[in-house]
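So, subunit A:
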Amino acid sequence: MDLRLYIAQRVSAMVMIPLVFAHLGVMIYAIQGGVSAGEILSRTQGSVFWFLFYGVFVVSVSVHGAIGLRTILSETFRFRSLTLDAIMWTFGLVSIFMGARAVSAVTWL
Partner candidate 1 sequence: MPREFVISGLRLFWSTAIMNEGFSEAPQRLVEDKKDTILSMTNETTKMSVKVWRGDKSSGSYQTFEVPRQENQTVLDVVTWIQQTQDPNLSYRFACRVGMCGSCAMMVNGAPRWTCRTHVNKVLDGDTLEVAPLRNLPVIKDLVADMDPFFDKWVDAGGHHAPSASRYDDMPKISSDEPERAEANKSIECINCAVCYAACDTVAQNPDYLGPAALQRAWTLLNDKKVDDHDAVLEKVSGKGGCHNCHSQGSCTLYCPNGLDPMRAIAGLKSATIKRALKRGG
Partner candidate 2 sequence: MTVKAHIKRHDTDILILGTGGAGLFGALHALQSAPMHTKVTIAVKGLIGKCGCTRMVQGGYNVALGNGDTVERHFMDTINGGKWLPNQDMAWRLCTEAVTRIHELENEIGCYFDRNPDGTVHQKAFAGQTADRTVHKGDLTGIEIISRLMEQVLARPVEKLQEHRAIGLIPTVDGSALSGVLFIDMRSGEFHFVRAKAVLMATGGGPTMYKYHTPSGDKTMDGLAMAMRLGLPVRDMEMVQFHPTGLLAGDHTRMTGTVLEEGLRGAGGHLVNHQGNRFMFDYSDRGERATRDVVSRGIYAEMRKNNDPSQVGMFISMSHLGPDNVRKKFAGMVKRCEDSGFDLAAGQVEVVPTAHYFMGGVVVDAETRTSLEGLYVAGEDAGGAHGSNRLGGNGVANSTVFGGIAGDNMGLDIRKMRALRDPDETVLQAELDRALYPLSKPTGNLHQLRQNLQEAMWDDVGVMRTRAGLERGLQRIADIKAELLETGVNGDNLGFNMTWHDWMNLSSLLDVSDVICRAALSRENSRGAHYREDFPEPGSLENSYFTVARQDGDTVDVKHENVEFTIVRPGETILPEGEPETLVGEHA
């Protein structure tokens, strides 16, 4: 890992700190209440706040997770560097794409 990846991973981690706290809070609240799809959606749909919240979350977690995955594959599973970059990018992009779909599903009107 070099400086660029390191910074990207740490910055995305820092961005996620409040997001994860909030996310955990929401989950605990939701689990205690026993949620249905309708309930989730009624809270989130059409909300610019939740759109931005989850949008930023998806981008950060994709960047962060992709770099993290790269590290683990390289160190623990000894992948070579070309494969590594390919997997990192693929994972990151797929994750952003899937995440975007999820966000739009949850927050779009």
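Selection rule, in plain terms: all candidates are chains of the complex that A comes from, given by their letters.
Just so we're on the same page, contacts are C-beta pairs under 8 Å (C-beta built on N, C-alpha and C of every residue); 3 or more make two chains touch, one makes a residue touch a chain; residues count from 1.
What you see is a predicted model; the values in this text were computed from it and never measured.
Here subunit A is shown alone, and of the candidates 1 or 2 it touches 1 within this complex.
Looking at the complex, you find that subunit A touches candidate 1 at residues 1-3, 5-7, 10, 74-76, 78.
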